[in-house]
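Note that this complex is displayed minus one protein chain, with the remaining chains in position.
Labels run A, B and C following the written order; every chain starts at residue 1.
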């Protein structure tokens, strides 16, 4: 029986805080008795286990990631197709699925670029790869994605996606940078080892062949800088940048290229998985906006308003 | 002899670090030996002249502030016109001029809203007041202002300007909030007393009659939060927010309203002056973007590029 | 079979990223076959389950929280003892245990204040409540706690703990503030609804009777401000503040008092649970410090060093 995408934001958030079980548990009727609440030696019930197995069983779900790719280089260049036979989106989706995410892909060529209202409504985290066709992305789709990010959907912007409409609209700056394609060494140093996006990563990730991106990177200063890159040719780059916008979390991750096998690198895959975990929507309050009654008793007799 | 707006970014930045000279000095060939105060064409003595140090004479200038206002309420409501007989822009410009700034005003009704390429090129800091006519601001002018901010022009966004096109484009979020017009008390607490925008201000500024703005304010977390407001009706609001975008500095300042005499308040005027000082463009490097040669000697023989 | 506190930082961090199982699994040799990798309806193996059940079985555990309290008011004042019959530590530990944490308590009166090397080594998150006896906390214990925080242990500092040695040492500032005990209303507004510490919380938490804390709060600007408080008497306060220090995450949470029933409030308990989840140590790289060989081939013949 296929898994239907039925999670809601509230349900998902539960799994962030309690435990993560595969959705087939829901389909199969839940865990068996052996997973029922247990007591430890001094009689204390282990609440988390109890929560996970009983009260929460029907509401938890895997994090749903939609992997978007413009999918142009793969169609036009044999070298790229050889490197990514299932497309860059296929490589990323596969790496994430292997790490426990519920993944779907979407590409520029699909109707509404595969990013319909329904798809976005069922997406916890969207990853974005684009390069040659930024201007072919429909403005309406960009607005739709932006709205969902501000509502709480996570967004992982990859490599040349720095110049996508969606990233530039969310940042408010040009997002320009320096670049060079010379298959040179990049070393991504972890500058914030306590950040969950650095989980399971060594002190640095070394990539022997990369496109260089160099500062000045015209972005707002990130809320948290996780990676800082060194390039063989002499440049540095803020290569792992966290932002909060609205209720959404955004991570820009520099590595990735159409002609270098970056997305086959295990450490890069690990960071992508960490980022999807970090960016998945929470369960915070939905803010209310607009005209508001006072909470405290105040004199409301003023009538000077001109509108 | 009229004052020509002849300063350049480089010239201005000098004055930030050394001293501030009136612009006529450049035209007139510099100060005389006695360093005596001089008058400009309309007879106003420029106090900054007193500060003159000879070596810097030909390069420095006053900070040039352009005060923009949509100027709609003033035309339509007598109560507003009574409160601000010279318009909100007139009140702000006058307060800034008294504090040593070289001010001009511009309004929605002027051609290109008074924000031509030439005007912006000669503006160090732009202040923005809008409320009823945000959607009447031409998109091309918004783009022009945004470009100038990213190049280094300061931007002070006032009160209901939170919902202007320019602020929302630079922030990347909805900039929504709660509001109420009940002439209630606001108390702006200084939370960062070491910030220059708090210079000369007491521990808090109390405004007896204000429109309430309440959290959640849907903005990116400010780089620095300077003021934090308390409202009689029970809300709080981040009311003084600093941002860097591109090479520009942006300050959002909450107080200000068309039917309350906020801009006649001296402490508010002081903050506006401080903000203009803080936001005035510096003299940092102009970043270069795009394809870049390596600085270090590296192997550039890779030919896998597909574009 | 008793739960032994046997987790290590590495083990624990796995659970943050993969799944959370009770620690008795480790002792019992792992899950039985029924929990082996399963396939979903369309035949795809669910990788997360596979990971969790096989490779990771022996390494995961619940988040271990040690709840520290100076436990002085409870001994000296009947009113406090009546409000918190198990001590403030007992109330907090109980609330966290109900929400799935593996909790222990420790108090000032115990040898080494209950914070031995062993206890800290097995603590993922430490919560800290102190007020009347900050100066009785041994400097050596403070150093030990600080070291563990920098290594990655989470720290939740509560209410009057703002003035504890450990918080002031980690912040580097005085951590002074204004205060008043008048049983007045506090309203904690969520200013960052997308932050996990705001999960499950309404737009604001209202506490009818609190001690007031007011700005200026002399702390470094928080990395993330989650809550912003309004007080009946006219003040505001940054009441939920996130920091990263070393590999550790620190959360300061203002509410809480010895004579008001703050820790019996469900929303407050929810925030405490969220904060413990957020602050639990990750699995990032352990940084290496000191003299380092070059990674790239460089000329190392320089002999000018004077030490």
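Assume contacts are C-beta pairs under 8 Å (C-beta built on N, C-alpha and C of every residue); 3 or more make two chains touch, one makes a residue touch a chain.
These numbers were taken from a predicted model, which means no experiment stands behind them.
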For the chain that is not shown, enumerate the shown chains it touches in the whole assembly.
-> A, B, C
Which listed residue, A:113, A:134 or A:216, touches the chain dropped from view?
-> A:216
Contacting the left-out chain in the complete assembly, out of B:90, B:114, B:161 or B:246 = B:246
For chain A, which residues reach the chain that was dropped from this view?
-> 187, 189-193, 203, 214-217, 221, 224-225, 228-231, 234-236, 238
Could you please point out the chain C residues that touch the chain left off the display?
-> 73, 76-77, 79-80, 132, 150, 169-174, 176-184, 209, 212, 214-216, 218, 220-221, 223, 232-235, 243-246, 258-260, 285, 287-296, 298-300, 302, 304-307
Kindly note down the residues of chain B that lie in touch with the hidden chain.
-> 13, 16-20, 34-37, 39, 42-51, 53, 98-100, 152, 187, 190, 192-196, 198-203, 223-224, 232, 244, 246-249, 274, 277, 281-288, 295-296
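Here is the rule we use: only the chains that are shown with their structure count from here on.
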Mapping chain-to-chain touches, which pattern fits: line, ring, star, complete or other?
-> complete
Chain at maximum distance from chain A, centres defined as averaged CA atoms = B
Counting shared numbers against all numbers at the contact of chain A and chain C, is it over half, same, or under half, different?
-> same
By Cα-centroid distance to the whole-protein Cα centroid, the innermost chain is A
Per the centroid of Cα atoms for each chain, what is the distance between chain B and chain C, given in Å?
-> 41
Compute the distance, rounded to whole Å, between the mean C-alpha positions of chain A and chain B.
-> 35
Considering chain A alone, which of its residues make contact with at least two other chains?
-> 223, 232, 244, 246, 287-288, 295-296
